[in-house]
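The other protein chains are all here in position, but one chain of the complex has been omitted.
Per-chain residue numbering starts at 1, and chain names A and B are given in the order in which the chains are listed.
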Amino acid sequence: MSGPKLNLRVRSIEPLSPLLKRFELEMADGGEVPPFGPGAHLRFNLQGDHQRWKNAYSLVTPPTERRRYAVIVRRVEHSRGGSAFMHETVKPGQILEASVPANLFPVSQIARKHLLISGGIGITPFLSYLAAFKSKAAGYELHHFCRAKEAEIFGHLLRDHESSRIHIHAGTEFNLSSVLSSQPLGTHLYTCGPEGLMDLVLDTARTHGWPASKLHSESFGSAHMGGAPFIAILKRSGAEIAVREDQTLLEAIEEAGFEPTNLCRGGACGECLTRVLEGEPEHRDHYLDEGERASNCSIMICVSRAKTNRIVLDL
Amino acid sequence: MLVSGIVSRPKYEPFALDPSGRSHLIVADHPAPPGDFGPTPASNAPIEIWCVCTNPRTTAEASQNGRAVSRSFRSTAHLLDQLDKRLARELVGLRIYAVGIESFVWDVARLARKFGMEKGEYRLTHKGSERRRVYCIHCRAYTEDVTTNIVSCSGCGASLLVRDHYSRRLAAFMGVQVDAEVPGDVPAIEEAFP
Partner (left out) sequence: MTLAFKPAETFRKDFTYRNSEAGILRFPFPFAEDTYMYSVNIEPHLPGGPSPAYDHAFDVDEHYVAECKERAIVLAEDPNRCKVLPHMTEAQWDTLELIMESFAKDYPEHFSLQKNGTRWSWENRPLGLKDSFTFGDLSSLPYEPFEYITRQAQGDFTLQDQRDNNLFVDGGMVTTQADWSLEFDIGMTFHEWHGPVPLAHQLGVFDRALKFLLRLQYGQPVRRLNWTMTINPRLDTSPENYPVWGPDRNTVTPENVAQKVHLRVELQTLFRLPRSNAILFGIRCYLASVAELARVEKWRKRLHRVLRDLPPELEDYKGLTRYRKLVVDYLAPFDDGAPLSRGPQPDQTIL
């Protein structure tokens, strides 16, 4: 589902290091930016000369700030993707399109303490957490891992927060087990950063008896409704439809002028069930049961895609 | 109103230690808690057993009992009061197991939640009487130890039908005036929760 869009003007760009830039954005129409909660992100539609990218970046401004948003972008080395576009092409004054903030990494409202463990650019969602914790009773503790040469940059980003609760580890010895085995009941653990770090943190937590309900990690993957492009063939009309990576199968069919029945557009109601005649669906719905999925005879076209590069539908 | 097969009726689990826990606290409202811990938990995870042994000479002194440390309490209230203080200084990794009648296990669950424990950190095992605690939806009084399908409210005296709808927060079943539509039309009272 694609929700409401925002037009954001780049107010300023501040280089933090050769690889990190901070972008400040405001509403192009001069109004207030929509509210968001700690951990929320913006998904940008970046339009290059020949290519488009959908990149998501965590909001790093305090959630109470309504005049502007800010995001920090790390340029992915040797890449020609969206981060390179942000670093090299985007200039102050330019208008960027983004979806309204979404949150896949919210803070627990019932936690009695928050324990945050991040690595590198994974600090970004925690910048809005820390701003929100200032006005809260629950305690917190942050451990951040980075390379020695970046310690100063991250120290600078974290300068406004209580230094006794913030620990930056740049190559120094650190005993993860002792931190995870000594947390008061009711503590929630959040981790964000390189895959390896997150896996280590979560595995160690489990061995120390942390239940799944208290473990949170940031992954943008599941928010993504798009995927690899493929071709859908509508048997009844013979229409051949190219489904782009940034749209759903249903959206592509509608764009081609057809109106298949649908209701929730989120894989729950069952209205858009369609018979598959050839090809293999990649199921992403909540409607079909295990058996129906395995048989590959049906697809919920509002959310699911194709694993094969061609799929033939009874439409 | 008279619907059965309600899904909010709690389901209880048989007693077994959760091998993922790093320490285990078993609390029971009767003197002899389960001795069989099921699959052996993490070898060095401490096990403690708290039980109620109604006896005015009981003190909460700890004693070693095989792998476990045991303590006895004079009453359920005594145990719950100590549990409250204990949980305030506990660490993530603890598992609590409550074994006993429905109102007791949910009192324990309420304390556990007060300290931020969630599903997966406490386990409830129903043992003993099926008697119910009933909450009068009209006057808000509790009627304890209800064994019949219809009971007279301890607060307002109305004939309450005991519904299968259960509130974990109030640790009670909902009681609704059975003759609300036709005053005096009270069906036969039957023993339902021995």
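The criterion applied here is as follows: contacts are C-beta pairs under 8 Å (C-beta built on N, C-alpha and C of every residue); 3 or more make two chains touch, one makes a residue touch a chain.
Because the structure is predicted, anything quoted here is derived from the model rather than measured.
Within the whole complex, the absent chain has one touching residue among A:A102, A:A170 or A:A256, and that is A:A102.
Only one of A:F23, A:F36 or A:F85 touches the absent chain when the whole complex is considered: A:F36.
Even with one chain removed from view, subunit B keeps its contact list with that chain: residues 1-3, 5-9, 118-119, 135, 137-138, 140, 158, 163-170, 174, 176-177, 180-183.
For subunit A, the list of residues touching the undisplayed chain reads 1, 3-4, 32, 34-37, 40, 63-64, 66, 99-103, 106, 108-110, 212-213, 263-270, 286-287.
In this text, only the chains that are shown with their structure count from here on.
On the side of subunit B, the complex with subunit A involves touching residues 20-23, 87, 89-95, 115-121. Those residues of subunit A lying in contact with subunit B across their complex are 110-112, 180-187, 206, 208-214.
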